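A protein chain is absent from this complex, but the other protein chains hold their places.
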Amino acid sequence: MSHPHTKLTQATPARLEAFSDGVIAVIITIMVLELKVPLHDGLAGLMAVLPTIGLYALSFAFTGVYWVNHHHLVHRTDQADERTLYANLFFLFWLSLLPFFTEYVADKKMDSFSVMLYAGSMILTGGSFGLLRLVIGRHLRETGRLEREDAAAERKHVISLLMYLVAVACSLRYPHIALAIIGLVTAVWIIPSAKVNPIEHCVDVHAARREGFDDAQTGRLQ
Amino acid sequence: MSHPHTKLTQATPARLEAFSDGVIAVIITIMVLELKVPLHDGLAGLMAVLPTIGLYALSFAFTGVYWVNHHHLVHRTDQADERTLYANLFFLFWLSLLPFFTEYVADKKMDSFSVMLYAGSMILTGGSFGLLRLVIGRHLRETGRLEREDAAAERKHVISLLMYLVAVACSLRYPHIALAIIGLVTAVWIIPSAKVNPIEHCVDVHAARREGFDDAQTGRLQ
Amino acid sequence: MSHPHTKLTQATPARLEAFSDGVIAVIITIMVLELKVPLHDGLAGLMAVLPTIGLYALSFAFTGVYWVNHHHLVHRTDQADERTLYANLFFLFWLSLLPFFTEYVADKKMDSFSVMLYAGSMILTGGSFGLLRLVIGRHLRETGRLEREDAAAERKHVISLLMYLVAVACSLRYPHIALAIIGLVTAVWIIPSAKVNPIEHCVDVHAARREGFDDAQTGRLQ
Partner (left out) sequence: MSHPHTKLTQATPARLEAFSDGVIAVIITIMVLELKVPLHDGLAGLMAVLPTIGLYALSFAFTGVYWVNHHHLVHRTDQADERTLYANLFFLFWLSLLPFFTEYVADKKMDSFSVMLYAGSMILTGGSFGLLRLVIGRHLRETGRLEREDAAAERKHVISLLMYLVAVACSLRYPHIALAIIGLVTAVWIIPSAKVNPIEHCVDVHAARREGFDDAQTGRLQ
């Protein structure tokens, strides 16, 4: 069977965004259903459940970072063909497994294997996001809207995936350090936006951008 | 009781889309809640849960394909009367049972009966989508926006339903082959969009379309 | 504490719709999580779960009817003040209890008390929807957009609530008949839209409307 319905595929990206928002909103929220009220009363109970809450916070932050990046990526395309829709669904599939792997880690009390799976699922999520970036990036390049910032964001993503790979290796011996690495990568995505002063930012935008590139190039990727 | 509120029913399809997106987003995501962390530690545990993850992936892909097709169908109507709203709800009802039947198959360890139910629910989902296509198609025909591509998409749908019927028959003896057939049908919907080069596609659109029709006609349906 | 932030409350109804759609989409979909895979294999298992599926279908249809009516009610207002937002939340609260009362009826094997609660929750949902209609209706009246159709829809609602009251009474002795009454009321909301031919409908709109009013007035309510 080939692909005859060409015109049908010229959809607006509005519904792509709406659907992705819905899926990510459910993913980020149903994870909390996996938090189980501890058996013990009082402080002992809270202490017992705190590591799981921390793990939930990590998965929440991870999903949040991807939502922000998805937002940046998608809102500039003015076209969503079938290939983009399916690449997006592929990314959402891997992301939708995060609540499961989060529960996995919590249930197995953060043992080596479960943390390895957790970090591994993040690599697959990140990889599928890279695929989506590739598909949408092609559209942007064709219409001349691919910007230097995209290259920088891509580079940051590649570094993140390499860090998750380090976390996978670490998890064999030191699962807690592996989780710390994952937390660090997430923090690196969030903290700069929190720190930067938006007013100065607007004024010194070219300086900041140049500095950003220098910084990124120090990492010597590509 | 008759139907006096005529004007009230002339609603925009925007909210129809938004609501459908919400429902499909929840359907596609809550399925993951049915993935249970295995009892065994390490690789043995992962191996035990892998078939269920595969099944989840299949249901996710099935729902994704319907979302893409729903998207194509609905975004061209500029009117959503009550009949359309209820036909849409009827489709969403059958789709919403998919997480239940997915869990059914997983719980019953993919036995004949559960796989038959699973394939059967897909026929009902597909049939109710056909009904929605009929209702919306009438609007499109009236306003002259029904295109040749719609006929091709419809034909592809009919073939898919026949394949699910084959899967139902297969499931009595060979439930795993039945699941493979379902997976194949899903792949046939996804793969062409992934393969086709959108640039050539735009240029050779008429050739591609003609080829598509020839292809479809080889199947000798209608 | 009084109410000083007047200007802040002049919100657009777009987000009211979006939020309501989200809540109703979750309500209508998470109910399926309460369907439990039966212990028995094969047909016996399906038979055991069929009444629960029927009950789920009833709750799904009930929610669907309210979504359609909510849609009709809200999309004509061009203003959503705080009072409207809270009236809407009050309605959503009662509707959000439906999955719980559906599970209640299923768990208690459709006994008298659980069916009474189920019908009772529908009266409260319907009553809170009436309140929302009152609040929004006032806006429509002020801006001269309240139509005769609204009166007809309101009358139909009052009759429905009376029928649910009959169901409550019935449930004491004949819970299954009570469920049948609830099913009948739901069907009366859905069937006319399915039957009526939209083409004739557009032509004979005035005749149909007049007929509708005569019909409704035969019921002699108000």
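When the chains are written out, they are named A, B and C in that same order, and each has its own residue count from 1.
Simple rule for what comes next: contacts are C-beta pairs under 8 Å (C-beta built on N, C-alpha and C of every residue); 3 or more make two chains touch, one makes a residue touch a chain.
Quick caveat, the model's predicted, so the values are computed rather than measured.
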Given that one chain is not shown, which residue among C:Lys36, C:His75 or C:Lys108 touches it? C:Lys108
Touch residues of chain C, complete complex, unshown partner: 1-9, 11-12, 15, 18-19, 22-23, 25-27, 30, 33, 81-83, 85-87, 89, 92-93, 96-97, 99-100, 103-104, 107-108, 111, 113, 117, 138, 142
For chain A, which residues lie in contact with the unshown chain of the complex? 17-18, 21-22, 24-26, 28-30, 32-33, 35, 37, 41-43, 45-46, 53, 57, 60-61, 64, 67-68, 71-72, 75, 147, 149-150, 152-153, 156, 159, 188, 190, 192-194, 196, 198-199, 201, 205, 208-209, 211-213, 215-216, 219
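Everything that follows uses one rule, which is that only the chains that are shown with their structure count from here on.
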List the centre-to-centre spacing of chain B and chain C in whole Å, with centres computed as mean CA coordinates. 27
Need the CA-centroid distance for the pair chain A / chain C, whole Å please. 39
Going by the contact rule already set, what residues in chain C reach two or more other chains? 22, 25-26
